[in-house]
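Complex shown without one protein chain; remaining protein chains in place.
This part shows chain A:
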Amino acid sequence: MRLAGRFGGAALSLLMVAVLGFFLFRVVPGDPVVSMTRGRPVTAEMQAALRAQFGLDRPLHEQFWTYLTSLLRGDLGTSFTFRRPVAEVILDRVGPTVLLVGTATLIAVLLGLWLGVRAAWRRDSAFDRVTTGVSLTLWAVPTFWLGMLLMMVTGDLFPSRGMRDTDTAPDLLSQALDVGHHLVLPSLTLVAVVCAEYALVMRSSLLEEMHAPYLTTARAKGLRDDLVRRRHAVPNAVLPAITLVFLRFGLVVAGAITTETVFSWPGLGLLFHDALTGPDYFLLQGLLVVTAGAVVVMNLLADLLHGVLDPRVGVV
């Protein structure tokens, strides 16, 4: 029952995302065809032809119906700038983003939670003060600025543009090393920003558990301090942090927009940037649906995982 409710809720959110995606770009002031072709020599006939091609000349409800049915088939329309189906364009870029965001999130979660736990357990120690101070600073810093700073500081140590060099040997190892080398700076930028937040949340969440009576019970049993922490405090304190990790996934993707733009990383973020400068409405619409859908799915996963980790939430 609960499970059905969760899935139902997620399905409803996905539908809302689809509807929002459609209307968001229909309510933009001005004619999309005009703004898409701005600065190019086009005649009125060419514009009319474009309108017909995109179906923009038909009534709104008809457009919506076509949009919904083709969305269900996985057809997100055709990109104006790339002259290819939006779904294909997006699919090409998913890999690099998953690589970047996945690596950064994984490192940020492990590092952030570890830092948060250590800081809270030794509250007001030098470690705590430094961690909290640095975290707050990193959290407040604009991502693009941090990226550019890292670029300048590291000089020529790491490549700062793109995902691979053109002259790398074609064998798998060299390619992987090259991608890894390119990955360092963008993922470092993303980790710095995301990790700070996880550390702060984990810290405050553990601080709330620090005076829980069950920790006194654990100490009275004769457990070592680190066992009290690992076995009793952290499993309780990590619950809100886990929810946050998944909830903030959407923001990580958003953070990837600036990071990917700064480092010309050929992922969804850079694609977002390109689609905006177009502006390429169908591409934007497709990106919105795909990323928002990913966030909804991540939320669903967070809910399910919370149910597994916290027996009080009930059977999942």
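Just a few scattered comments:
We take it that a residue touches a chain if its C-beta (ideal position, glycine included) is under 8 Å from a C-beta of that chain, and two chains touch if they have at least 3 such contacts; residues count from 1.
One rule holds for everything that comes next: contacts and distances are computed from a predicted model.
Think of the chain that is not pictured: of "Methanogenic corrinoid protein MtbC1", "Succinate dehydrogenase/fumarate reductase iron-sulfur subunit", "ABC transporter ATP-binding protein" or "Membrane protein", UniProt labels it "ABC transporter ATP-binding protein". Taking the complete complex into account, A:A218 is the one of A:L146, A:A218 or A:V262 that touches the chain left out. Checked against the full complex, the candidates A:T81, A:T103, A:S204 or A:N236 give a single residue touching the omitted chain, namely A:N236. In the full complex, chain A makes contact with the omitted chain through residues 212-214, 216-224, 231-232, 235-236, 309-312.
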